[in-house]
Every structure is written in C-alpha cells, then in structure tokens.
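Note that one protein chain of the assembly has been removed; the remaining protein chains are unaltered in position.
After this line comes subunit A, so read on.
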Amino acid sequence: MAEANPAAPVVIVGAAMGGLRAAESLRRSGYTGAIRVVGEELHAPYNRPPLSKEVLATDVTHEAVAFPSRAEMGDVEWMLGVRATAVDLDAHTLTTDDGNVQEWRALVIATGLRARRLDFAPIAGRHVVRSLDDAMALRAELIPSARVVVVGSGFLGCELSATARKLGCSVTIVTPSAEPMIRPLGDLVAKEMRRRLTEEGVQIFSGVTVAAINGETSVESVELSDGRVIEADVVIESVGSHCNIEWLEGTNLDVSDGVLADNAMRAVTTDGIALDDVYVVGDIARFPNPMFDDVPRRVEHWNIPTDTGKRAGAVLAAHLADDGSFADVVAKPFAPVPSFWSNQFEIKLQAYGLLGLVSDDDIRVLEGDLTDQAAVGYYRDGRLVGVLGIGMKAALLPYRKQIAEGGA
C-alpha cells in the first residue's frame, strides 16, 4: 500500500452522531491536524430519537434536535450536501458526487443506515423516518383523524404509532411478526406491549404483510396478504434498514454486514487484516464486544455511535501521533454497555445489554409486575446479558453493573 500524504486531512464520511463523536475525540485526544467531515445531509449533526417521539409530536425543526457544537471543533471543515461515491484505499483518495477526488491521511467510515422501502409505486402519502427531512414531511400529514397504517412493529414502528395516535390519528400496525417488538424483547414482554398498545387504541394486525398500496396519486388503501383492505391516508414503512456501504464497493473491506471492525474500531479486510488508518463507527460498524463474546455484531443503539466514535478517535490520534503510545491505546479494554430507551404513550422502556441474544425460556421478571412497573432479566447460559425496565430506572443500575462485569 502506498504511503498516505501526511499533509492530507483525516476525512470522516457521514456527518451524523458517529462522525461528530469521532471528530471530537480526535481533537480531545490531541490530534491538531486537519479534519474534514463529508456528509450527504444538508443539516449539521442532530439527534434522531426525538424524530419518532417528542419532536414529532410538536415542532420538527433542526434547532430542536441539533447537537451542540464544541469550541475545539471550530476548525473542523464540514462538507455537507455531498455524497461519497467511491474510495481507493491504496491511493488514499475519496470520490464524491460533486466530481471531486480528495486525498485523505486517514478515513473514518460513519455512513450509518438508511430506511428500507417497500417495493410499490412512489405515490404521495408513503413515508419512512430516518432523517429530519423525513420527519418534517411526515409531520405535515399527521393531522387529527388521518388514517395511518404503520408497516412493521419494531421499536420505531411502535413509537411512530404511539405518536400518531397522540396527534389524533387512527392507527393500524401491520406486521409479519406474531407480537410487536418480539425480536428484541421476547414473547413475554411483547405480549404485554401488545396489550398496552391496543388499550391505547392502536389496532394491530399481525402475521400479515402488505400485498399492495392502492391509490392513483396518493395513498387510498393498503391491501394485506390475507386479502383484507384497510383505508388509509398515510403509510409509514418501518421495515428495517440497509447499511450505506455502496461507496465502499471495490475495496477489500469486509462489508458482508455493515463494515467489519476489530475491537479498536479499525476496519478489517476480507483477509482479516486490521487497517491502522481506516476506522468504522456507529450503526454501520460490526465489532466484537468482550462483554459478551468475540462475535462481531452491529448494534443499532444510540450509545454506540458515541462509544465507538470516542474509541476510534483515541486510537487514530495515537496512530497519527506516532509517539509509541499506539499499542497501549489499542490494548485498552473497550466493552461499551449497549443501552437504549423507547417511549410509547406513557410507557417508558429502558434497557442495558443485548436482549436479542436470548431465547424465550431465559427471560424472567426480576422485580415488580409486568402489567405495571417491572425489571425483566435476559439470561444466556445462566449469565445476565440484558435487563429491561418497564417504567423502572434506578432499580436497573445494579443489573447494569452485573452485565458490565460479565466482560472485560
């Protein structure tokens, strides 16, 4: 591989939470050279979770969700509204859709995910929610008494259903799953969540898929795989996501599911070699967490862009400093506790660990009562690997500690 030009900037691709945290961490770890962040969205980095919750229920503006900008970030260059289209790891160059080819000294991959779409004609009234612009477009159509069909019953689909319901819409969830959020939460909790969502007036059709979305220019109805037809004004598709890896095609990075990284967040090639000058952060990173085992996983939880961004920034800064500290920084334990939360009506879910690792037989109520407030434990081979609070918060802290101590 050719030597990188030491005068070229560190280029971070993806100007969202993961990219921001990597840039901040580079500065905080003492790197004073040039940093450039290339991002497809026009907005400076902002916080996505409120887009399905609080902010969607009120005013969707960039101001309401923007991340604060730190003083040490003053000389970071932001190239917004520009999409990376190709990268050459040997020549150390990045090509963007404005026709530019730029050199980089090191590269940070932070391009996250995009929403998967159903394969139907693009008519008005069909929505996804990943970006601020998506949320703004949806918000304009969530008027009282609008008939909303939400396709998919993951966290996002259920949150959007709750918010639409609060705004006075009638809401039907259509899902192939047996119960809402069954994959992350397990059968026991998912059944209770169905009870609560139904009680709030959300209708749930499970075990079905969408056969057609009808309407000439805008949505009129949704046809289900079992033949039922639901009249609708708005369809929200929350049916999973794709990793934004197209721009990495032609490189020898392992992009079989997101981008493979080692525990130092260095990108790993298909030959199993970790690159000292290419890093991966956030939703797109598939990395091993010694808290659980040595299996690399993608974790789409909000704390991950921050934890992996900080880690990547520290390791990369040590590599660039070339002061002999690199091996020590790489060897530092890195085992972030995955954590997420979800608000649906007055239901507040909060979790630590990896709930999805566990089978239904290994889930049990630790404290409280499922129909009210509860702490639920998720066990693998007898070890606590996840805890979920329904309405409970401080009570979860000892369990979080237990999960964290299982690892490194």
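Note that in this section a contact is a pair of C-beta atoms (placed from the backbone, for glycine too) under 8 Å apart; a residue touches a chain by one contact, two chains touch by 3 or more; residues count from 1.
One rule holds in what follows: contacts and distances are computed from a predicted model.
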Checklist entry - Hey, which one's the missing chain according to UniProt: "Cysteine desulfuration protein SufE", "Sarcosine oxidase, delta subunit family", "Phosphate transport system ATP-binding protein" or "Ferredoxin"? => result "Ferredoxin"
Next on the checklist: With the missing chain put back, one of A:Ala7, A:Ala140, A:Ala327 or A:Ala394 would touch it. Which one?
Outcome noted: A:Ala394
Item to check | Option touching the unshown chain, where A:Phe120, A:Phe205, A:Trp302 or A:Tyr379 are the choices | outcome: A:Trp302
Checklist entry - For subunit A, which residues reach the chain that was dropped from this view? => result 21, 47, 49-50, 54, 65, 67-68, 71, 302-303, 306, 339, 341, 343, 348, 350, 392-394, 397, 400
